[in-house]
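Here the complex is missing a single protein chain, while all its other protein chains stay put.
Letters A, B and C mark the chains as written, and numbering starts fresh at 1 in each.
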Amino acid sequence: MADLTYREALRRALDDELARDPDVFLMGEEIGRFEGSYKVTAGLWQKYGPERVRETPISEEGFVGAGIGAAMMGLRPVVEIMTINFILVAMDQVINHAAKIRYMFGGAVGVPMVIRTPGGAGAQLTAQHSQSLEAWFAGCPGIKVVAPASVADAYGMLKTAIRDDDPVLFCENLVMYNVTGTMPDDPDYTVPLGRAAVVREGSDLTLVAHSYTVQRALRVADTMSRDGIEIEVVDLRSLRPLDAETVAESVRKTSRALIAEEGWSTYGVGAELAARIHRLCFDDLDAPVERVGGAEVPMPYSKPLELAALPLESKIEAAARGLLAESGIA
Amino acid sequence: MADLTYREALRRALDDELARDPDVFLMGEEIGRFEGSYKVTAGLWQKYGPERVRETPISEEGFVGAGIGAAMMGLRPVVEIMTINFILVAMDQVINHAAKIRYMFGGAVGVPMVIRTPGGAGAQLTAQHSQSLEAWFAGCPGIKVVAPASVADAYGMLKTAIRDDDPVLFCENLVMYNVTGTMPDDPDYTVPLGRAAVVREGSDLTLVAHSYTVQRALRVADTMSRDGIEIEVVDLRSLRPLDAETVAESVRKTSRALIAEEGWSTYGVGAELAARIHRLCFDDLDAPVERVGGAEVPMPYSKPLELAALPLESKIEAAARGLLAESGIA
Amino acid sequence: MAKAAETPPDTLLDKDTALRLFRMMALIRRFEERTEEQYTRARIGGYCHLAIGEEASTVGAIDALEPGDCLYASYRDHGTALAVGSEPVAVMAELFGKETGVAHGRGGSMHLMDVQRRFFGGWGIVGAHLPIATGTALALSYRDLPNAVLCQFGDGAVETGSFHEALNLAGVWDLPIVFQIINNQYGMGTSVEQSSAEPDLWRRAAAYRMHGERIDGNDVLAVREATARLMGIARRERRPALLETITYRFRGHSVADAGKVYRSAEEIESWRKRDPITRFGLHCSERGLLEQDEIDQVWSDVAAEVKSAIDEALGAAFPDPDTLYEHVYGDSAWREQFSRMRAGAPFGERGEERTWQT
Partner (left out) sequence: MAKAAETPPDTLLDKDTALRLFRMMALIRRFEERTEEQYTRARIGGYCHLAIGEEASTVGAIDALEPGDCLYASYRDHGTALAVGSEPVAVMAELFGKETGVAHGRGGSMHLMDVQRRFFGGWGIVGAHLPIATGTALALSYRDLPNAVLCQFGDGAVETGSFHEALNLAGVWDLPIVFQIINNQYGMGTSVEQSSAEPDLWRRAAAYRMHGERIDGNDVLAVREATARLMGIARRERRPALLETITYRFRGHSVADAGKVYRSAEEIESWRKRDPITRFGLHCSERGLLEQDEIDQVWSDVAAEVKSAIDEALGAAFPDPDTLYEHVYGDSAWREQFSRMRAGAPFGERGEERTWQT
């Protein structure tokens, strides 16, 4: 077991897969000489050369499309979109193309492509650079959407995603990059896509989150534990498919569910999850499922406003306490 | 009261607003000489000329952006995207720009623009031409999303949308265009955005839908009424904001809720609605909220497959009966 | 820029080639005419875009491909599929939505393809397949293969951002790809003059320091020569090119469009006089390459071929609705998981969990 950052875990997964499979190549803006806008690809251009670590012009629509066309030939492109906000200019390629090709062509050809992209907010990057749009992609058949929230998952899921035969949107998070954690020593370590994980056990309330919000959830659980309230934290890990069963199992035990996410709640990840939980745990719930998300505003720049908009620990905690109160635990 | 088609109601609303306000202009592909791909703008180019009914090249990103820039100058562009599937190439303009400008610029300038676009499936148009993507937009602060399901609403809501000071995504439906209905004679008739409507009263189950699916819902209600089951049908009309209170009021009465939609259920309109209903009607529900949507596949071409994928009346009815059975009514 | 009049030297043309080209154009013409008829008989659904009049642009270009070359096309792709060598019956079966269709009935008219023959599809979002085709060229280059990509699209696609990004990538990365504008002079009802600030579309190539060229797209030999030459350069020198072939669609944009509001009867008539098939037939008989009875024979052969394609396709089975969830994802574990989903229910929900049936 080694301690390293989320960024470094991703870098190692890329390095390992580049070394393992000559069909794997990276593509994106500034991922070479510049080492990636967030330095995830540092050193790989030097190591693998410009063909396998391909720097692109500012043409997301173009190079996501190029990734698709290369993947249809059996290559395994790992495309970096600098932040998820910019994927909107390539949305047609992702939704109308990558996700539909295998089906539309009757199974004759697939698109084994990974799109890596960080989302999230908190560094005053303002409205056009602070979004968490993953729920939209998770609503689309034909792609898989994952969002690792730990160092080990970052490594293990990225490897699995690269080996997957279908397009995978691999959601990272700007704030996660410097988070440290432990990683198994096993170089063959992989994590299957599509399975949620209970990352903290508890009996009083199930708190579900994904990506960086899992870290917030764990901190809230720690804080509340001091008051004798034990929160079970479920890390979704995958948004499509959604492992509602693991969540439901937890809720059946705790009878209460709170979902926290960085994106906007309305029509967000928590909407689907709340719908599922109510359906799967109808007779087990002591109170309706509660949600906390980012404030439904274009993210403002000014720090006090940004703090008011973010789903901070204090807000998650307040919602958890509200939920407990509502269902009779004061 | 006059009987006319949904298409004609839209055309009249455009005509009336063009006549009323010189700042209103239309923009889109084939909306002039060609009269619109689905003939909604028939005759308007002849009547108002090429400046006010502006034909565009195939450049959705370009002309949606141009609509924004014109709206920032105080004009009121009504932009037609031929079908909602093509809006994905202009997604960045809608989400990162239209929706954010007022806020990002501290309220100094707004974007009074309407984007009209039909969605829906059923005519074997296949994967890239059969989607219902409105939920994604409805998840974004800064825009409003509406989807009229009747002739009168088509007319009244389009007028309101054009007069609104913010960007409105106005979702039409390919199958709706030929649907006929009655329209009030009042030339000043408008319908406020953001309010759902109970379009059929009933006591046994609340069936919520939007756009063309409301028509399906009404047919299901008629059918089941013959067996003595009375379904209350709520037409959402607006997806953002979502009038959850009108829905909840109905569910408090019927104790059962089923949501039907043409899009994919997972992370769809029904997800948000189910989450809200459970929250607002926690103690009133006899069974968990049920959902029916389009099958989660890229739409196949072949008729038997397409029929299997569509949320047809038979499937809605089966779900309604299942829900009634589940909550003790056989 | 080669001029429209510069028909390439006849030395290129032997009898076999003449027959092959003529036969393919005739097959496509006949196939399209019967397709229109099948559409009006409601055996074909969805959109139906015919390319009657554009046969030379399609056939001339595709005839220039070598084994291993890859092809992309727009939704106006019936002729493309036939030219590539897909079985007419498999193409017609696709239009009928049958399981035996080239895409097993999943794709329909706009999404024909034949991956075995390296035809990577018919695509429905205007301009969007250009970046994808560019990626396939990137794969050829990455794997150091000696082939190139031919990417066909309409004049309307030239105004999309995808066109710009794809051509720039191909240029800056030195990719083996030829972009062919099948300029039929209209995108639906919009003329090139109305949609393009530079109506000489081939000139757009200069923006990418790329070779650009316009030729008479109703001259199958000119198209074939230019495509062969440019694909040759793409294969050998990894230099992309933009080829504009000027042609005309006799029918409306789709079967739903009469095609008459935005263009005059005279204009249509003047192009009918330049019918690429009649013209090539004349060319061949003038040069003694094909006799009139051979030409007649071709027409009756292709008519029979199309007829039997229709008959056979009519008899084929529709896909089993139970296979609805197949091919959403590729690997078998996933396939299994998803095949048990209940139609209409949220993703991942199992049919057997519910007592009632849909």
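By definition in this document, a residue touches a chain if its C-beta (ideal position, glycine included) is under 8 Å from a C-beta of that chain, and two chains touch if they have at least 3 such contacts.
Because the structure is predicted, anything quoted here is derived from the model rather than measured.
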item: For the chain not depicted, the shown chains it touches; value: A, B, C
item: Touch criterion as defined above, residue of C:L19, C:V115, C:M210 or C:A303 at the omitted chain; value: C:M210
item: Which residue of B:G28, B:P118, B:G142 or B:G322 touches the chain not shown here; value: B:G142
item: Absent-chain contact - pick from B:Y103, B:Y189 or B:F282; value: B:Y103
item: Per the touch definition above, residue among A:E61, A:D166 or A:D204 touching the missing chain; value: A:E61
item: Contact set of subunit B toward the excluded chain (per top definition); value: 25, 51, 56-57, 59, 61-75, 77, 92-93, 96-97, 101-110, 112, 141-142, 144, 164-166, 240-242, 244, 272, 275-276
item: Where the unshown chain meets subunit C, residue by residue; value: 159-165, 167-168, 170-172, 194-198, 203-204, 206-210
item: Touching residues (missing chain, whole complex) on subunit A; value: 29-30, 33-35, 37, 55-59, 61-62, 85-86, 88-89, 123-129, 264-266, 268, 270-271, 291-298, 300-305, 307-309, 311, 314-315, 318-319, 321-322, 325-326
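The rule is short, and it goes like this: only the chains that are shown with their structure count from here on.
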item: Most remote chain, CA-based centroid, reference being subunit B; value: C
item: Chain nearest the overall Cα centroid; value: B
item: Inter-chain centre distance, subunit B versus subunit C - centres from mean C-alpha coordinates, in Å; value: 35
item: Distance between the centres, which are taken as Cα means, of subunit C and subunit A, whole angstrom; value: 39
item: CA centroid of subunit A to CA centroid of subunit B, Å; value: 30
item: Interface hub residues of subunit A, defined as touching at least two other chains; value: 61, 92, 96, 103-104, 141-142, 240, 242, 272, 275
item: Multi-chain contact sites of subunit C, meaning residues that touch two or more partners; value: 101, 103, 105-107, 111, 123-125, 128, 161-162, 328, 346-348
